[in-house]
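The complex appears here without one of its protein chains, the remainder shown in place.
Letters are used for the chains, namely A and B, taken in the order the chains are written, and counting of residues starts over at 1 for each.
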Amino acid sequence: MKAKKIRVLVAKPGLDGHDRGAKVVARALRDAGMEVIYTGLRQTPRQIVETAIQEDVNVIGLSILSGAHTHLFPEIMRLLKENKAEDIIVIAGGVIPEEDIPELKKVGIAEIFTPGTDTRDIINFIKEKVK
Amino acid sequence: MEIVKKIINGDRRAAAKLITLAENDFDKAEDILKELYSYTGNALVIGITGPPGAGKSTITDKLTKSLRKQGKTVGIIAIDPTSPFTGGALLGDRIRMQDLSTDPGVFIRSMGTRGHLGGLSQVTQAAVKILDALGKEVIFIETVGVGQAEVDIVKVADTVVLITMPGMGDDIQIIKAGIMEIGDIFVVNKADKEGCERLITEIEMMLDLNQNGQWRPPVLKTIATSDFGIQELEREIKHHLEYLKESGELEQRRRESAKKEIFDIIQEKWKEILADSVSNEFLNEIVTKVVKRDEDPYTAVKKISDILMYSYTQGGKK
Partner (left out) sequence: MFDKNEIKKIKQLREQWENSTIKKTLERFPERKDKFVSGSGEEVDRLYAPDNLEDFDYFKDLNFPGEYPYTRGVQPTMYRGRLWTMRQYAGFGTAEESNKRYKYLLTQGQTGLSIAFDLPTQIGYDSDHPMSLGEVGKVGVAIDSLKDMETLFDGIPLDRVSTSMTINAPAAVLLAMYIAVAEKQGVSPDKLKGTIQNDILKEYIARGTYIFPPYPSMRLITNIFEFCSKEMPSWNAISISGYHIREAGATAIQEVAFTLADGIAYVEAAIKSGLKVDDFAPRLSFFFNAHNDLLEEVAKFRAARRLWARIMKERFGAKNKKSLMLRFHTQTAGCTLTAQQPDNNIIRVTIQALAAVLGGTQSLHTNSRDEALALPAEDSVRIALRTQQIIAYESGVTETIDPLAGSYYIEVLTKNIEEQALKYIEKIDKLGGAPRAIEKGFIQQEIQNSAYQYQKEIEEGKRIVVGVNKFQIKEETPKGLLRVDPEVGRRQVEKLRELKETRDNQKVKVSLSALGRAAKTDANLIPFILDCVKSYVTLGEICDVLRSEFGEYKESIKL
C-alpha cells in the first residue's frame, strides 16, 4: 500500500487575527492534493514546532501580519534546530518588508511569499522542494 | 533496530516518522512494526466517533486534560476525510486541542483517510501500536462516524464513545442506520440546546430495542465547552473498562481486533499482489470474455488465482 502525501502545517504565530491569507493558502494546498494541518490563531513558536514534529510535516507555512516576525521566526528556527528537525522546510507569508527578507533567509526560512503571491507559486515551490 | 529503540525511549520524532512511513509505504514500515510489536499491548484504546460538529475534538481535549491531571500519558489519533476529488485534506482537529500541543505527556497525530479505507484501519492500528510503544497509556482514536468504513476504524478500540448533539436533524437517522451497535457509551453533547431531552429519549428507546449482551450503554449529557459532564463520562469509561475485564469481553474484543487486523492485512496484501502480478490488459481481456459469455466468471477467478498463487510462491511478493 503506497500513498505518499506532502504534509504541510499552516500556522499563525503571534497575536494577529488576520487569517484570510492563511486559510486561502491552506485551501489551495489541499486542492493541490496535500494534507494540511491547520492550527488556528495565536500559536507560540514552541506550539508550532511541537506540532510540526508530532505531525511529521514536510513543510511549515507561517503567516503573520503584525510585524512580530523579526522576533518569532528566528525563535521557531532555533527550536527546530534544538529538536533536530531542521530538515522541515519553513516558508512564510504576510506583511513582511522586503528589507527583512535576507535576515530571515539567513536563519533558515526557505522562502518568503509577500502580498500578491499566486498560490500556484507556493504549490510549485513546495512540490519542487519536497521530493 | 535503532528506530525501535528510539521509540520505546520516548523519541517523538521517531514515532512520528514511523507513522508517516506506515501511511506512505506500509510494506517498508512492516519490518519495523514487527519488531515493535512486543512492546505494545499496554495502552487502553478509546474510540471517539459521531457526526461532524458534535464536539468530538472538544471532548477528547477535555478528557485528555483530566487524564493528564491524574498523571496518565495520552496519545490522540484524529482522522479526517480526504477529498476524493483532489486527494488533499484539511486536518483541523488540533485547533480544539491547542493547549495540549506543548504537553510532553501528549502526542497528537492527524491523519487523512487517503481514499484507502481498507488500508486505513490497518494504518490506524499501526499508529496505535506506535503510540503505545512510545509509552502513551491511553490512546484516543477520533473519527467522523458517518459511514461503515469509518466505523470499522473505531471498532478496534476497547471502548467506543458515540457523541451526538441536539438539533442535527437527520443525523439521528445516520446513527440509527449504521453505527448504533458500536457505541459502548452514548454522549449527547451541547446538552443546553433545545431538543436534548427528546434526543436522549430517542437514543434510550433505540438502545432498549437493540439490547444484546450484558452491557447496557449509558446515555450521558455533556456541555464540553464548560466541562459539564466530563467527569461522569470519565467515570463511565472506567466503569466500562472494569466491565470488560470482569466479563472477559476485553479478551474477546482484543481477539476480534487482532483477527480483524490479520484479515485486513491479508486483504490488502492480496489486492497488491493482484495489482502487481496481473496486468490490466489481461484483466480486461478476461472481463471481455466473461461479458461475451465466452467464459464464466468462476473459471476466470480460478485462472487469476492460479497466477496469484504462482507469483506468491515464486517470491514475486513477500
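Everything that follows uses one rule, which is that a residue touches a chain if its C-beta (ideal position, glycine included) is under 8 Å from a C-beta of that chain, and two chains touch if they have at least 3 such contacts.
Computed from a prediction, not measured in an experiment: that's the story for all the values here.
Within the full complex, the residue among B:10, B:92 or B:115 touching the omitted chain is B:92.
Listed here are the subunit B residues that touch the chain not shown: 53, 90, 92, 95-96, 98, 225-226.
Those residues of subunit A that touch the chain absent from the view are 14-20, 23-24, 26-28, 30, 38, 40-42, 44, 66-68, 70-72, 95, 97-99, 114-116, 118-120.
Convention: only the chains that are shown with their structure count from here on.
The geometric centre of subunit A is 29 Å away from that of subunit B, both derived from CA atoms.
For subunit A in complex with subunit B, the residues that touch the partner chain are 1-5, 7, 26-27, 29-40, 43-44, 46-47, 50-51, 53-56, 83-85.
Considering their complex, residues 12-13, 16-17, 19-20, 23-27, 82-83, 86-92, 94-95, 98, 101-102, 107-110, 112, 114-116, 119, 122, 268, 272 of subunit B touch subunit A.
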